[in-house]
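The other protein chains are all here in position, but one chain of the complex has been omitted.
Chain naming follows the written order as A, B and C, and within any one chain the residues start at number 1.
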Amino acid sequence: MSVDTFAVSKASPVAGQTTRSTLDAVTDTVVRIMCESAGPLRRVSVSYDTDGARVEVDLDPGPAAPHGQPTESPGTAPTGPTGPTADPAGAHQVITSPMVGVVYLAPEPNADTFVAVDSEVQAGQQLCVVEAMKLMNAVRAEQAGTVVDVLVNDGAAVEYGQPLFTIDVA
Amino acid sequence: MSVDTFAVSKASPVAGQTTRSTLDAVTDTVVRIMCESAGPLRRVSVSYDTDGARVEVDLDPGPAAPHGQPTESPGTAPTGPTGPTADPAGAHQVITSPMVGVVYLAPEPNADTFVAVDSEVQAGQQLCVVEAMKLMNAVRAEQAGTVVDVLVNDGAAVEYGQPLFTIDVA
Amino acid sequence: MFEKILIANRGEIALRVARTCRELGIRTVGVHSTADADADFVRFADESVCIGPPPPKASYLNMAAVLQAAAQTNADAIHPGYGFLSEDADFAEACRADGVGFIGPSPELMKQIADKAVARARMAEAGLPMLPGSVSELATEDDVRRAAGRTGYPLIIKATAGGGGRGMRVVHEAGELLDAYWQNRANARRLFGHDGVYLERFLTGPRHVEVQVLADHHGNTVHLGERDCSVQRRHQKLIEETPASGLSAGLRDRMTAAAVAGARHIGYQGAGTFEFLVDDRHEFYFMEINCRIQVEHPVTEAVTGIDLIREQILVAAGQPLSLRQQDIHNRGAAIEIRVQTEDPAHDFRPTAGRLDRFAVPGGPFTRVDTATRAGASVPPFYDSLLAKLIVWAPDRAQALARADRALSEFDIHGENLSSTVDFTRTVLADPDFRNGRHDTGLVGRLTENQGESDGHR
Partner (left out) sequence: MFEKILIANRGEIALRVARTCRELGIRTVGVHSTADADADFVRFADESVCIGPPPPKASYLNMAAVLQAAAQTNADAIHPGYGFLSEDADFAEACRADGVGFIGPSPELMKQIADKAVARARMAEAGLPMLPGSVSELATEDDVRRAAGRTGYPLIIKATAGGGGRGMRVVHEAGELLDAYWQNRANARRLFGHDGVYLERFLTGPRHVEVQVLADHHGNTVHLGERDCSVQRRHQKLIEETPASGLSAGLRDRMTAAAVAGARHIGYQGAGTFEFLVDDRHEFYFMEINCRIQVEHPVTEAVTGIDLIREQILVAAGQPLSLRQQDIHNRGAAIEIRVQTEDPAHDFRPTAGRLDRFAVPGGPFTRVDTATRAGASVPPFYDSLLAKLIVWAPDRAQALARADRALSEFDIHGENLSSTVDFTRTVLADPDFRNGRHDTGLVGRLTENQGESDGHR
């Protein structure tokens, strides 16, 4: 199970005497607890208090982060980055590639791109094209918002689930 | 590195909804942190807060628990149970076997044992014999005290470092 | 020679193929679903491409995604492993259309082999012994009755598009015949999209013995000996070994010669397996051809010293076989034990979850193929093969002792996870198995006994 959908931040300052192995141990601990958990986690806190060293790791999963047993039925939404995922840092949506292929940011060579940073987009508006096996697949915004970041270059080969755009839907 | 010399107590009540995997994860976490630590630990606290479940594990190592890099020189005292070791629960000394062999609690068959539970012993007093390769090796008390427990039967085969007696030296 | 191979599979076989590629100096592309993003087989590949979500249809069976991944990584060829797209003639055809090599036979050959009625007819032409039955599809009730007249009872009705133990039904008496026929056609349509069925005599307690062949594009065909795969649960193999115990040298020679003759007759290319049933009178009958690498190929590698994946790749690249039949000497005995994350106490129900502990055996003449490690998860979407243990010894008795020693070294533990390790040790200890007198009913008898003894407790 991937933990990519969690934001991991080292909240407190790290004391000078803390060794690298201590940090690794605590980080591993948090990752393991997340893996063991059957349900979504609100917060995991691990304190490690010796020789004055103290490390805290805070976890704050985004509101829509999927976590739990992936479903086996092909019809329903599977685990992992399919379509938009919420960015835990704010009301950001990441638009990911629905398939492996080549992404085109403009409808044809030398034409204007579908969108750019700061573009206002409507729900359903086309953002780019992903070409796979000579078929052109339109990728559209799910919600209205503002393009915050374009994460790929025109003509780039992308994997399934690869982030393409960040959209502020606040 | 062994963690046997730590007393592990589950200090707080365990909430009803806490699953076994949660408990295991936290226990493993504590064990791993102890293993990773280069020096003695005063306290490790791991909180795991989801669905209202909360588990705390407190560690209280004994005052003389050995922990750290074993020495490489054959002349000095090596890691592990050689001779008396302190019991973290009180002023108890555990007398261990100095060699692999057969332990005899009495000087000859049908004679009285050297000592028994509640015997008062002086420093240097013989407690038993360990026979190895037909040589009789006397095992003696290091400090004065009272025999609290005899941990082996007469004629038992013992390993190097195996506990033989517990002595209250308070 | 290929410079880059895309491996369209997952788990141990994906790693197995990648290992040989690396030894040949060929770069590899690992494709994977999101469930396998952190898997060892992905890490080992030189490049990786995520091709879809966990369900196989959306990823490992997704032809367009696999071909697109091959195109954008400039792979010269695709190795399909076993399962998934490995026996899909349409996929082989799409590879050809896309200009990427498919490591396997031609699509035309794959189509013939996939249709069991056609395969049977071609093998009958080549003189291979057939179980009495219908060679072609049974179109009418009259056809069914006529064929049953030739076979007698019990007989078995099979879907021509079936395989892997699915789409088969045993008929014990004439009264059940027509009902079974119509039900099997309906099942076959539902399962395979094609309702063709045929029937043949049903053997009670047969041995499953198969012959490995290798053929190049220059007319050279050799065999690498046989494998006994009679230890099966739910019609799926659990333990395989070579040589097959209890076969006379004469029978072995006739079977290997039949496989080579069959392969030559249809112009087979690449690594292929001819499956036979052997009855208690030591007669053998052709069953089917598998036109891919088999899960159990390592036992053949252990006794011949030949890396079968290497030969597959070299043949697909157009090279002539470097081996002649007289260069191939099978030495000693090898046995493969599949370690499945299945629960033998509950009809080998698959289990999934995180592996808290995972340690594998090592040491003399002991091979383990796995693509997992402690801390990894067994996803619920795929086949439950966790690891393969292969041991070799100068003779079968020593190989069995070695296999049991090695099994004792497995340390597999995870909440909700079961494994077949202990059950396979029970099989190794079974007197019939030790004496080589077992048949395909062995696992069923052992699990029934287990159920009974559980009941008495």
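The rule we apply is simple: contacts are C-beta pairs under 8 Å (C-beta built on N, C-alpha and C of every residue); 3 or more make two chains touch, one makes a residue touch a chain.
Just so we're clear, the structure is a prediction, and the values are computed from it rather than from any experiment.
When the omitted chain is restored, the residue from C:Arg22, C:Arg166, C:Arg189 or C:Arg425 that touches it is C:Arg22.
Listed residues B:Ala91, B:Val117 or B:Ala157: the one in touch with the omitted chain is B:Ala157. Among C:Phe84, C:Phe102 or C:Trp392, only C:Trp392 touches the chain that is left out of the view. Where subunit B meets the omitted chain, the residues involved are 1-2, 35-36, 70, 72, 74, 78-82, 99-102, 132-133, 135, 157, 159-162. By the touch criterion stated above, the residues of subunit C touching the omitted chain are 15-16, 19-20, 22-25, 44, 298, 301, 305-307, 309, 331-332, 359-360, 362-370, 373-374, 392-394, 398, 401-402, 404-405, 408-409.
One rule holds for everything that comes next: only the chains that are shown with their structure count from here on.
Taking each chain's centre as the mean of its CA atoms, C is the chain most distant from subunit B. The distance from the centre of subunit A to the centre of subunit C, each centre being the mean of the chain's C-alpha atoms, comes to 39 Å.
Subunit B has its Cα centroid 50 Å from the Cα centroid of subunit A. Annotation for subunit B: residues touching 2 or more other chains are 21, 24.
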